[in-house]
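Complex shown without one protein chain; remaining protein chains in place.
Let's turn to subunit A:
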Amino acid sequence: MTVVTAPEKTPTTPQAPRGARRTVHPLVFNLIALVLAIAVWALTAAAGLADIPGPLSVSSRARELLSDGTLTEDALASLQRVLLGFALGTLVAVPVGFLMGWYPVARGLLEPYVQFFRTIPPLALIPLVIVLMGIGETPKIFVIFLAAFMSCVVAAFQGVTGVDRTLIDAARVLGASDRTVFLKVVIPASTPFILVGMRIGLGAAWATVVAAEMIGAQKGLGFEMVHAQTYYDVPTIFVGLISIGVIGLVMDRLLLLAERRLTAWQERR
């Protein structure tokens, strides 16, 4: 065995590589992961390992669907349903959650319903809802409403019950009435919970809309995918799936951004 000799060049660039490695933006790794995924997808398709279209045929299909306006129209139709259902769901969930958290009577009366219906996936209600409401827009928006409501109501409720007791006491000893405590302490203190609930609710609403559209719709990403399925049009199904993912991700990031802004006062550990 030879004796290891001391490297002679080391002193010239001592810390540089290590420092550079630390400053690599995390987005770079995200990008690498994305490129890797597309490469694996392309190889799988090219090798014929699975009977799936490659990235190229999917992107050319996406271009076609974009240029004839179908994709935009479908995405807008789905988005419109989600946003309407989500807005209604949140609007009802926040006061109901507050009511349940603040008044023990309201909690006792409402909690059984919330806990029971929470265990039923909104999608399982579709058969019933179609019988009762037909196949128009109402049943779809209702199911989305329910999905958003269930996620958000629990968050709002837990937000209220989780408010630090000493904060309420601190307000009361300064002369705050029950009403003031609610408006000036309970609402701001539970905002972070509600925003988390809204994010979960939006995710649930988006997941529900696509499924709801698979049953009797004239437009929408879910409808387009089921439609493509009957014609073995796999590229279109891929375009639909990717669009759902991208739109869902963008909506989640937007809410996350709002959350960060509205709750910048929070101590993060």
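The working rule: a residue touches a chain if its C-beta (ideal position, glycine included) is under 8 Å from a C-beta of that chain, and two chains touch if they have at least 3 such contacts; residues count from 1.
Just so we're on the same page, contacts and distances are computed from a predicted model.
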{"item": "Omitted chain (choose from \"ABC transporter ATP-binding protein\", \"Acyl carrier protein\", \"4Fe-4S dicluster domain-containing protein\" or \"L-lactate dehydrogenase complex protein LldF\") - UniProt protein name", "value": "\"ABC transporter ATP-binding protein\""}
{"item": "Residue, one of A:I52, A:L83, A:M133 or A:A171, that touches the chain absent here", "value": "A:A171"}
{"item": "Touch with the omitted chain, as defined above, among A:A93, A:A155 or A:V185", "value": "A:V185"}
{"item": "Absent-chain interface as seen on subunit A, which is shown", "value": "164, 166-167, 169-176, 180, 184-185, 188-189, 191, 264-267"}
